[in-house]
Structure formats: C-alpha cells, structure tokens
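A protein chain is absent from this complex, but the other protein chains hold their places.
All chains are identified by letter, namely A, B, C and D, in their written order; residue positions are counted from 1 within each chain.
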Amino acid sequence: MDFSGLINDFGPLTVTGLAQGAIIALFALGYTLVYGVLRLINFAHSEVFLLGTYATILTWGLFGLDQNSAAPSVGPMLLYMVVGLVAAIIVSGAAALTVEFVAYRPLRRRNAPPLAFLITAIGASLFISEVVGVATHRNQTGVPPIIQARPLFTIGDTTVTNLQVLIILLALVMMFALDRFINGSRLGRGVRAVAQNPDSAALMGVNKSRVIALVFLLGGLMAGIAAVMYDLKIGVTRYDAGFLLGIDAFTAAVLGGIGNLRGALLGGLLLGVLQNYAAGLFGSQWLHAASFVLLVVILLFRPTGLLGESLGRSRA
Amino acid sequence: MSEKASFRTNGGVRGWFGRQPWYVRAVLILFFTVLAYLLPYAGDVPLIGPQIITEGIDWPSALFNMSYYVLLALGLNVVVGYAGLLDLGYVGFFAVGAYGTALLTSPDSVIYADTGWKWLMAVPAALVLTMLAGVILGWPTLRLRGDYLAIVTLGFAEIIRIVATSTSTLRGDRGFASIPHPPGSWNGEPIFGVTDAIPYFWLGLTVIILVILGVRNLDRSRVGRSWLAIREDEEAAEVMGVRTFKYKLWAFAIGAFIGGLGGVLFAGEQSFINSQTFVLQFSILVLAGVVMGGSGNMAGAILGGVLISYIPDRLRGLSFGDTDLYEYRFAIFGAAIILIMVLRPQGLIPSRRRAMELKDREKEVAPL
Amino acid sequence: NSSSSSDDTASEGNCGYKLAFFGALTGSAANLGVNIEQGFELAIDQYNKAKGSTCIEVAKFDSQGEASVAPGVARSLVADKKILGIVGPPFSGESEAADPIFESAGIPTISPSATRVSLSTKGWKVFHRAVANDDAQGPAAAAYIKDNLKATKVFVADDQSAYGAGLADVVKSKLGALVVASDKTEGDGKQADFSALVQKVQSSGATAMFYGGYYTNAGIIRKQLTAAGWKGTMVGGDGMKDPGLSKASGVQAAVGTVVTCPCSPPEAAGGTFVNDYKAKWNQDAGTYSDVAFDAANIFLQGIDAGNTTTTKLNDYLKTVNYKGIANTYKFTETGELDPNFIKVWAFKFDSSGDAKADVEIKTS
Amino acid sequence: MLLEIDNVTLAYGRIQALHGISLTVGEGEVVALIGANGAGKSTTMRAVSGLRPVSQGTIRFDGEDITKLRADLRVVRGVSQSPEGRGIFPGMTVRENLEMGAYTRRNRSEIDEDMERAFTLFPRLREREKQAGGTLSGGEQQMLAVGRALMSRPKLLLLDEPSMGLAPMLIQQIFDIIVEINQQGTTVLLVEQNAQQALSRAHRAYVLETGRIVKEGTGADLLNDPAVKDAYLGVA
Partner (left out) sequence: MSEPHQETPEELDRENARPVDQPAPTGGTASSPATRSVSGDDVLLEVDHVTLRFGGVVALNDVSFSLRKGEIFGLIGPNGAGKTTCFNAMTGVYRPTEGAIRFQGESIVGKKKHQITRGGIARTFQNVRLFPEMTALENVMVGADAHHKTSVISALFRLPRFWREEKSGRERSLELLRFVGIAHRAGDVSRNLSYGEQRRLEIARALATDPTLLCLDEPAAGFNPAEKEDLLQLIRRIRDTGVTVLLIEHDMRLVMGVTDRIVVLEFGKKIAEGTPAEVRDNPAVIAAYLGVPTDAA
C-alpha cells in the first residue's frame, strides 16, 4: 500500500474523480428513473449511452472533425458543443424510447413477469452493442479534440481544468432540473404515482404509458449528456464502453438508493472519487473492485442505499 | 367455481407424459437418456446429423461445452428459479470451483508442492470450497432485498475476477497450466485424454443426471415448498414459520455447489484456466439461458443452457455470403433473446405453474 | 518420400495436404491474428500458383484468442488428418490451452508471435516459435529507454495480461533504479478512465513510460496522458505495434511513441513480399505478417522435400535452417529461435499514424 | 343514463367472474351493488373504471362508449374510484395522496377548497397530513382512499366497500357523507357488504350472484325482500 501516493496526489485524484463521478451520476439517473417506476434494471441503458457517444463523434465528423483535427477556437467550439449535445440527446433519447417500444412494451402488453423484462433488456443491450461492435470491427474510435483541457484555477497545488468544471457543473445543473421536475411538477408527481401503485395511478387519471415513455426519455437525455462528457473526458469510445461504464453507473444508483435521484448524484460522485483513491492507494487494477467493496459495505449498513428509495414503492 | 384447475391435467406432450403409467415413463426416460449418451455420434446419422453438428468446433467438444453450461443453468435455476434470488454473478462459483481444482493440482500453484493432488482428490475439496463461497457470499447479503442482491452478487463475481486477475497467487492471465485430467485408463490409454472430448461429455452428462435427480428431490419436498413460499411473499413465509434465511442460504449453497461442479469439470477438461474466462458477460448469458428456457423448471433450464452454448458454437465457421456469421453471433443472439421473450415471456419450457400464471395474467392487461 | 503411397493421386508431387492457421480471426484482438493469417495465406497462395494447382489447402481455425475456446477448436483441427502443420497460435494464453492437444496429435506448430518464455519449457516436441521470446524483447526495450531515450526517470505499467505483465517485469528488472513508480491497469475493454494512472505518471516526474499491453488500452492512455499535458515518451512492446493506437489517440498524440518488436520491419522484408501482400489484401503488411509468411514457407519447403507426415515434418523442423524474407530460422532443442538469429527492432509512430522502423536494438 | 353496462362478461384467466351483466346508473342516483364474496362486485367496478378489460359487452358513460377506453381517460371523463384494497400511494404523504386525486384538474383554488373539505370530513387525515400513506392504519387508509376519490370532483363516484375496516362510529359517518355528496350532485355506484346501510341509503340496488345479476329494485324494496334479507342482511 502506497499511502504517500494517495496523499501527494490527493487533490488531483479528488478532482478527476469528481469529474468521472459526475459522468457516472448522469448515466445513473437513467437506471434510477426506470427502476423507480418499473422495478426494472434496464440493462439496455448502457447502450443508450453508447449510442450517444457515437452520435456525438459522428456529428462532429460531419463538420470534418476527427481525432486528428486541431482544437477549434472558442466560437466554433461552442457551436460544436451545442450541436454535439443536441445530437447525443436526440440519439440517446430516441434509442431509449425505441428500446421501450420494441423490447418492453410488448411484454407489458402481455403482463409478463419481471424476469422476462430483465432478459429482454439484456438481449437489447447485447444486440445494440454487438451491432456497433461489428460495424466498427471492434476498433476504438477517437474523439476530436473539441475542448482542449486548460487549467482554470488552482486550489492549493491542485489545478482544476475547464473541462472538469464544465462536467461537474453540467451534472449538478441537470440533476437539479430533473429533481425539480420529478418532485415539483404535476407530471413528475404522476411519475411517482406510477412508481408506487400503477393501478391507483391510472385511477387518478395518470397515463401510464406516457409516464413510462417519459421516464425512458428523461433517462435517455441524461445519458446523452453523459455520453458527450465521456467523449470529451476519455477521448475514445468503443462498442463495449457502455457496458463498462454502465456497471459503474448502476452501482452508483444502488449505492445512493435506487429510485432516488439525489442518491444517484451522491452515489456517482462518491464512486468516482473512491475509485481514484483506490487506484492511488492500491493500483489502478483495483479500482472497480474498490467500488464493489464500497457497495457491499454500504448495503450491509444501509440495505436500501445511502439515501434510501424515494420513487419506489415500498412493498405493502 | 366450475373449474377443476389442476396442474396435472395439462395438454400437450407434458400432459400426455404425465398420464402414462410409471413403466411407460421409465422406458421413455431410459430411451432418451441412452440417446443423450449417443449424441457424440449424431454426425453419423444420415441427413439430419450433419445439420446438427458443429463445424468450426469439434462436435464432442461442443457437447462438453454444453454440458457445463447446462450444469451452470441448473444451478442458477435453483437460485433464481426456485428461491427467486436474482444472482447476476453466478459465474463466480464456477470460477471458485475451477480455481479450487487448479490450486490443488496444477504445478503452477503455490501450494502444489504440498498437495500436488490428482483431479479426483481435488474435486471434493474444490466443491466444499465453492459451497463455502456460497455461504460467505450469502451470509451478509441475503438479507438484502431482491434487486439489491442482484448488484451485490454481480459485484462479488467481479471482485472474484479482479482478484483472480490481479493477485500473484491466482496468476491472473498467466493462468494455471497442466491441471490433471480425470483418472482412469482403458487398454492402457487414459480415458480422459486431450484429443477426444467424448469421455468428458459422458462424464458431464452423468453429473447432470445426478444433479437433476438431486434437485428434483429437493424441489418436491419441504425445501422446495419453502423456496416457493419465499419467492411469493417472503414476510408471510417467515410469519408462517419458514426459516427464510436458512433456506435462502441453502439455495445459494446448492447453487454454488452445482456451479462449482461445472468449474471442476471445466478445469479437468481444459487443463488450463486463466482469469479471462470468468467475465461478467458469462454470468449474464447463463441467466439469460435460464430465463429463456423457462426459469423454475429444470427442463427449461437445460434447454436454455444448451441453447446459449450451442447457438454460438453452431454459428462458428458458418458464413452467409461473404460474412462470417460467427462474428454476428451475439448480435443474432441478442435479437433472438428479445424475440423469444416477447413471444414466450414465460420461457420456452416454463414450469406448469408459471405457464398458467402467465396465461392468466395475459388476459388481465387493461387497455393500454 | 518412401512411405507415402505413390498410388494416391492426391499426394502426387506431395500435394493434397493442408496447412492450418490457428488463432484469432474475430474478437477484440482480431487485428493481430488477421495480420498473421494473411501472411500465412499469401505464402500458400504463391506456392500453389507456382505449382499450378491447389496443391496445399489452407485451413483456418478461429480461436478468438481465448484460452477457453481454444481446446474445442484445436480438437476439430486435429480431427482433420490432412493437416500437416500449423502456423499459430499467435497468443501465449491460447497456446497454453491448445498446444497440449497439438502435441498429443503430433502436429508441428510454428508460432510467429507467442512470446511467453515458459511455452518452450513444457517439453512439447511440436512447439516452435519463429521470434524471440520476452526475455529478449524486454531487455531490448529497457536498453532503448536507457540508451536512446536517455531517460533517468521511468514509469512502468502493464495491463496484467500474461504477455504485458511478463514484458513489463523484465523491463522493470533491467531498468532497476531508473523506475520511479509503477502501476497496473485492467485489461482491454475493462477500463477506460485512466486518470489515476495519468496522475501518477505526472507526479512521478517520469520522462518515459513503459506500458506492457496491447494497442487498445495503450491508445486511450496515450491520449489521456497527452490531454493532461504529460510531455514524456511512451514505450511499449509488439502488442502496441498497430495503427489502432493512433486511431484512438489521434496521430499528434501518438507521434513519438516507441514500440519494440522481436521482428524486423515488414517494409524491409526481402523479395516482393511487401507489394505482393498489398496487392492481395489491399492493406499494408502488419505486425508479424512477414514472420507468418516465412513460417508457412518453412512448412511448404518441408512438404516439398517429401515430409508428408506430421512426424516427418516435425523432425524436419528440428534440422531446418531457412532463410526467409524477415529472418533466418533455426530452432533449438526446445523449439526456440536460435539465439544467433534473434532480432529486436524499435519502431516509432510518426505522422502517418503507423509505427515506422527506427533502429535495430542490439540484444547483448 | 349516466352509466350503462350492457351484457358485460369478464374473466380472470380461466375464471369467469362476470357472466354478462347489465345495469344502469342514472344521473344523480345512488345505486348499490350487493352480493356475497366472490360474486363479482369489485370486478364490475374494475370494469367500469377500466382497470380490467372486459371480454364482451359494452360500457357507456354519459352517452359515450368507453368499453375500450384507457382507465386514465375515463377519469378525465368524470369516473373516479375508491378501490378495494384502498390503493394508497405508500411513499407519498397524506397530502400528496390527496393531491393525486386532483391530478386531472388544474384550478388551484378549487383543489385547495376540496382538500380542505377532505380534511374536514376526516379530521384524522389532517392530523396525519405529513405521514406517509403506507404507514397509516387500515381504517385511516380507507378514509384517505375515499377522500382521494372525492378530490377529482367526479360525475360518477365508484366506492368499493368504503366502510371496510372502519370503526362503528365512522361507518355511520361514511354513509352520511355518501348521501351528502350525492345531494351535491355526484352520482354514486356503491359496493357494500353492509347491505343494511347501503340499501337504506341507495335509490336503487342490484344483487349480484356468481357473476350474474339476480335481482334489482329500489333500495327499500330489496331491504324488505325476504330472500335478500335472508342472504345478505343476516337478520336472525
């Protein structure tokens, strides 16, 4: 164990961890939303994210940008960012809705048991990632350098870059907006009602199908934003990028209390930071193991996650 | 109610089979068992044989692969199908079984000098180890509710994989070589050699049959009833005196045991194992197999186990026009999973109970 | 060719046999496998063209590069009695799993790339490798770092693969005190965020970083190092010698990255190989394509000389001294390449996005 | 007629719960539905509110065929149900549960007014305004369910055993409330085991037996029907 490593790099490890955690948190929202309402681990959410990472790159490609391009100046950069975000949001949102319509809705129509949903989710996930894998020959795709990471300010001797600030801020803003929407708006209340008692919700005049579609859409949008941030931070994507980060995101969602939006944020940030600390302390190969150990320990003491479930129904 | 609703009065093949006298059933079972043992020679059957057997991979080897997949499916079926515990990291037990064997028998192992056991000697030890792993995993986590258990089991399997990859004792990707094969010789030649996989398949098949008998006995007893009660309403079960924790732990231990058996066979046949095999996707695939086949029903689990192993192996070496279908195997597979589940949400061969439940439920969907 | 039945028309002129490629054609490591297969197939094509008939057939066996898949595929290979020799397996892991089967069937193998040291110590009589093992490549990489880069602070990391970790360990021990810090990562496709590693590299003050692993991870690491502003040189082994690295990282970031390889530059390959390869496959010869080409030719020469059983062909390999396009080949008792013919080259990624020959490194 | 049920059959899986029942509820009426356990009373309610699909027959509401209409759209048309088993949102507070009752309405001041009325009807709910619905006692949940159903200002209110689990004093009260809201213009279809009370408050009533309507008449008629007395009133 190399404590000096962790102590020396504590600041930077924290900041990069927070940035990674913010991406995980945005990604985790989709799991949490869908789980909260349908009690379904939407395995295919990882591919919703994956398609987002490609949508952005392909859109930037339309502008003639590839991994070898030079970094653009501020004006075009803003344009590319907006266009990239829009593309990812549209593609991820559409993908999420498609999955809901193709893979889940037919099952719901037949009142299928919960495990069936889980397995179609796995099927959808496998299908999408494999099609992407075959189409890209399982090679990586590099991301154009849209934002050049530049130090923005320093705290102590830790420099914080513009990209890190952007990622963390964006995650906070999106979280806040989503939280307001779910807990403050009428439609949001409908979402919670369907989550807690679908039959009663219908009796209150809530359109269940619409709410479910909405939930997938919202999850897709958040995943789209996460995908753009991922592209910028990691710099590379591949057909299995969604699966890989999806496990982190799902872990984060459970860690915070699945079904709980603020829990997803907390879980994501915690996970991102902890992974970095573990990598600093034990070596990078232990980073995922550390997140699972954390998960187990937390669940032992708080069986429904840090903040507990909120959207979800308690089983009467 | 005019209905005399009973599971036993069932249409189709199963209903017919159930109505036969015991000796007819016994003869039929014997007949199909013998057929199963003859599978390695399926290729010699004119016309259909060549369609069935695999091309890119040795047919007996493919059969052996199926046999350990089936074992895994049977074991996971106990955990998921019977006890209703969602385990997303089942491959962890498979790994423990395989590593247990390797540690005791491979010259690469740090304790080889002390043990240097033969395969057969290592089997009981490795199985005890897996059951222990099941209990150790279950003890702290079985109090967790449904889907929390899923992610924790997933986490455990990942931890096992990462530890196997990253610790020098477990040798990671370097792996353990020269794990001995099962014992026995015939005409001076070892029965379990390296070039012929048929004996391994027969061994696997025999183990499967024993497992089927054992699990069936458990299912049709107080144990199976308790599992079912837990799956349906855990708190009510507990209030009715079911020691839920104990039975869940048993389900885990039995599931682990069967998974471990798979691992032990796998190690004995491959003779080389490394951490690459025990990836998460493997667990998920087996789960998909169980549910697709029909969770809670052994015939279904077996079919599921066969399919998840056979389909990719069969696609190997096939090409469609210029494209190698093998490359598309998981894409095809994913689509097939969706299709199967949408068409048969209860699985291909569901348990009678589940089949009925679904039929009823289907008619109750409110207008969407 | 006394024993081969002369009444068998198929074996007229020692024809009617097969040579097999065994290795990854699909899966995430397919690039490396395909390079090798194409070199192998080219050799047989040319041989058949010279003969004017399909004298020796090509048989391809896809192992996906995975140890758990390899045995079944190997058995189906062994079942084909027309196969006299195998080029492969390319990776060390699958070799461990499949070679015992080839050994027991007695089919000679020449691997153009499996470099794990221990493979030659298992007592397999059919095992041969046409390249130096990691014991040669590692010291060479270390020497390059010391002598050519003149680095005084080196960071060493690996992906924990048998290949990557083995290589990194050798490098580490050869560099000794120059190594200021080290780390390990997860394997390909299991990690994408290397920010902790990058941070460690930066704060270690290293000017060179050796990564034992494959191009997939290396590309991401390269990119993230550059993005974080690290200015040092990244060095790696043959597993990183693939244009995939710069595809991921971007050419600018990749420029200057050094990879070593126990092979000579394919463009330096003798004869018309480079052009022939391009003509047939419509792409440049890749890592080990040339060695595979040579390995196939060694077999072909042996068959041509009448060694039309596996035993004879294997015996033939014990005595062969073949001058190919990439190297001269002679095998030791254990199947290793004769130390006299060991070559290690350093390659450097340039603005073309591919690794181009830099210097040949002296292996003491 | 506000509600017309014509020859409706409905099955749960293979269990035929309704064998072609027909009934009507006129504007401004209180209609009671009585019958033994498993007779199909709740099933009838579910068919009207759209929670279960009918296999045959038609349901017309306010002149419109709603047989195939989604449940939530029936709420918009003015059908509101307090379901058997209460159907509380366990994770929402008492106030939020009531708010859900007004989901389809937008007029804030009217909603607040109705909320106030619910609290006045059931003071216990006001006491527990911030308590999670799932932790209320059985009877408290029943009050909440009835209160919530009123929040949508329905044209037709479906009450499935509103007195179930209520203490004797409250039972009296709940029937008073039913009469009161009826007088304020709401049509009520009422399922009750407390047939005595139900029949004496209802304008008309139907008797259901194993999925079939076997009797209908005014409340008073049925109350005095010897067969009904014998089977459902249990007056010894």
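One rule holds in what follows: a residue touches a chain if its C-beta (ideal position, glycine included) is under 8 Å from a C-beta of that chain, and two chains touch if they have at least 3 such contacts.
Predicted model only: the values in this text are computed from it and were never measured.
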Check your understanding: Can you list the shown chains that the absent chain is in touch with?
Key -> B, D
Review point. Which residue from D:Ile5, D:Ile178 or D:Ala195 sits in contact with the chain not drawn here?
Key: D:Ala195
Review point. Of the residues B:Ala125, B:Val163, B:Ala336 or B:Met356, which one touches the chain left out of the display?
Key: B:Met356
Practice item. Have a look at B:Thr141, B:Ser166 or B:Thr244 and name the one touching the chain we're not showing. Key: B:Thr244
Revision key, fill the gap. Across the whole complex, the chain not displayed is touched by chain D residues 12-13, 15, 34-38, 84-85, 124, 131, 135-140, 142-143, 161, 164-172, 193, 195-196, 230-236
Point to revise | Chain not shown, touching residues in chain B | key: 1, 3-9, 22, 25-26, 214, 217-218, 220-223, 225-226, 228-229, 232-233, 235-244, 250, 254, 353-354, 356-357, 360
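The rule is short, and it goes like this: only the chains that are shown with their structure count from here on.
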Practice item. Give the chain pair, either B-C or A-D, that is connected by more C-beta contacts. Key: B-C
Practice item. With centres defined as the mean of C-alpha atoms, identify the chain lying farthest from chain C. Key: D
**Study point:** Approximate Å spacing (C-alpha centroids) for the pair chain C, chain D
**Key:** 77
Review point. Once you find the CA centre of chain B and the CA centre of chain C, what distance in Å lies between them?
Key: 37
Review point. Where in chain D do residues touch two or more other chains at once?
Key: 50-51, 70-71
Revision key, fill the gap. Residue ranges of chain A touching at least 2 other chains are 202, 208, 283, 285, 288
Revision key, fill the gap. Chain A residues touching chain B in their complex are 35, 39, 41, 43, 102-103, 105-113, 115-116, 118-120, 122-128, 130-131, 133-134, 202, 208-209, 243, 247, 250-251, 254, 258, 283, 285-286, 288-289, 291-293, 295-296, 299-300, 303-305
**Study point:** chain A contact footprint on chain D (complex, rising order)
**Key:** 49-51, 70-73, 75-76, 80-81, 83, 87-92, 96, 99-101, 103-104, 134, 148, 152
Revision key, fill the gap. Within their complex, chain A touches chain D through residues 186, 189-190, 192-193, 195-197, 199-208, 309-314, 316
